[in-house]
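Have a look at the structure that comes next, please.
Up next, subunit A:
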Amino acid sequence: MTTLVVASLSTREVGRRRAALILVIALPFWFYLVRRDLTGQSIRMLTLGIGWAISTLTLFVVNASRGVDPRLRLTGASVVSIIGGRLLAMTGLGVALALGYWTLVAIDQDVLHLWAAALTMLVSALVAAPLGSLIGALLPRELEGALALLSVVAVQMLADPAGLTAKLMPFWSAREIGTYAVDGGSLDLVWRGLAHMGVTWLICVGGTLAVFQWRLRLARYPEP
Partner candidate 1 sequence: MSDWPSAFEAELLRLGVQPGRARRLADETSQQAAESAATPGDVFGPAHLYARHLMAELNAPAAATTRTRFEAGPVLLSLTGVGKKYRRQTVFQDVNLTVRGGEVAAIVGANGCGKSTLLRICAGLTRPTSGEVRRVRRVGLVPQDGGTAGWLTAEEHFTLFGAAAGMVPGRARSTGVHLATRLAWRPGRKQRAQQMSGGTRQKLNLVLGELHAPDLLLLDEPYQGFDQGAYLDFWQQVFAWRDAGRAIVVVTHLLHDLQNVDHVLDLGER
Partner candidate 2 sequence: MTPRPWLHGFLDLCLLAMLRERADYGYGLSQRLAAAGVAEVPGGTLYPALLRLEEQGLATPSWGPSESGPRRKYYAITGAGLDVLEQQAGDWRRFRDGVDSLLSAVPHE
């Protein structure tokens, strides 16, 4: 109940930040446009763009509610319902963004496995929200958080896909599934990608909740 109210109000909040929202929606589009001539590159960049956009937006949403959260806790809300509500809202937004861009790709490109292209974007969006919230939880200031996310995305973009570094990056799963969608090959790519996503998601969600459980903890005083 509380989770749903937090989620719906967070969605409204984000919806009112018109300029930021437009920039976030547009960001993956620029990524896509630059290599539109190459199906594989454009989809990979688009996917990464979705991940970056949603994680940055989540980072800002989490940071913006720093003043409200302790009061909600005092009023009686649990950490899981507060943070869970925000993650739900941002994940929903990410899924909507992913579906929108998938439609664009379906129309604009000739993709081998269209369903896998949808999956890669969804996976990117699903990982992005908790990643943004984890970074927001660890780095309380927005600028630091945004720079950290920039580093993650840059390393992800530049690392050798076969190397260990790339595998440790949060959006590696999307890359694997994206490769299957564009180039085909074994379905193992998809399974590996999903497994990677599952682990990353659990780490980010668990980490976020752990940090906020600690930060929003209330002293338990005995009754007088």
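Regarding candidate selection, all candidates are chains of the complex that A comes from, given by their letters.
By definition in this document, contacts are C-beta pairs under 8 Å (C-beta built on N, C-alpha and C of every residue); 3 or more make two chains touch, one makes a residue touch a chain; residues count from 1.
Computed from a predicted structure; not experimentally measured.
This complex pairs subunit A in touch with one listed candidate out of 1 or 2: 1. Those residues of subunit A that touch candidate 1 in the complex are listed here as 1-2, 5-6, 9, 12-13, 16-17, 64-65, 67-68, 70-77, 82, 218-224.
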